[in-house]
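For chain A:
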Amino acid sequence: MLYQKGLVIVDALPYILQGAGITLIIVIGAMFTGLVLGVPFALVQVYGHPVLRAVIGIYVWFFRGVPILILMFLFYFGIFELLHLNLTALTTTALVLGMTSAAYQSQIFRGSIQSLPLGQYKAAMALGMSRAQAVRSIILPQTLRISIPAWSNEYSIILKDSALAYVVGAMDMFTRTHFVASRTYEHLTLFIFVGILYLIITVLGVRLLAMLEKKLRIPGYTG
Partner candidate 1 sequence: MDPFYTQELIPALNRGIVMSTMLIVPSVIFGLLGGIVVGTARVFGTRPLRVFFNGYTTFFRGVPLMVQLFILYYGLPNLGIYFEAYTAAVVGFILCSSAYHSEYIRGALLSIKAGQMNAASALGMSTSQALLWIIIPQAFRRALPGCGNELIYLIKYSSLAYIVSCIELTGEARAIAAETFRFTEAFTVVACYYLALVTVATYLLHRLEKRLAVPGFGS
Partner candidate 2 sequence: MTQTTAPTLAAEHISVTLGGKEILKDVSLDLPQGSLKVLIGPSGAGKSTFLQTLNHLIPHGRGEIRLNGVAVDLSRKKELYRYRQQVGMIFQDFNLFDHLNAVDNVSIALRKVKGMNRRTAEARGRAELERVGLAGKENRYPAELSGGQKQRVAIARALAMDPSVLLLDEPTSALDPELVGEVLAVIRDLTREGLTMMMATHQMDFARALAHEIVFMEDGRIVEQGRPEDLLKAGTTSRTLDFCSRLETIIEQGQD
């Protein structure tokens, strides 16, 4: 009997693994969107004008408070339609997850920036750097290094949320598994299998990021 279950998995494997590729595209897309938005947001919150800070504050409050499922529906069926944007399900998923991630990542980076000793900034100014130069060359590199563990956590969260691609019909790993299950009625076997796949991808990603952290580590720096 186990052999039969095994066959089902082997049959579906190529199809589901292609979905893994889609999943990874979504995850990487979302993480980078989050990074590209999150860093400027954090800088605004630390160094910016009070009005801008308030705006970012509202953004963060909104994207951290509304469930991702609702955000997916709101953007895919609502806002993008209104704006006549013909974005694919895959793009929408990556974008929505990315915007949400930006809210969380901005708080991570903000915390990291604020945890740096004030002396770093003062020393840069004393050397005659402009604010922008100080931030770009001194503050940001350190911030990004410190934030890698939290980024690792963010990766694992985004990977799991990527399964929500199902509700907009993107053909990621989870959606494909559901399709195969609907055909073969082997729901239990297939979903446990894909669960394990998610676990494996999580562990691999976290290890990769840990290696990255090691490579970037500066001897004697606070760990």
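In this section, contacts are C-beta pairs under 8 Å (C-beta built on N, C-alpha and C of every residue); 3 or more make two chains touch, one makes a residue touch a chain; residues count from 1.
The set was built so that all candidates are chains of the complex that A comes from, given by their letters.
Here the structure is a predicted model, which means the values were calculated and not measured.
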| item | value |
| --- | --- |
| Complex partner of chain A (touching, any copy) among 1 or 2 | 1 |
| Chain A - residues contacting candidate 1, complex | 61-62, 64-71, 73-74, 77-79, 81-82, 156, 159-164, 166-167, 174, 178, 181, 185-189, 191-192, 194-196, 198-199, 202-203 |
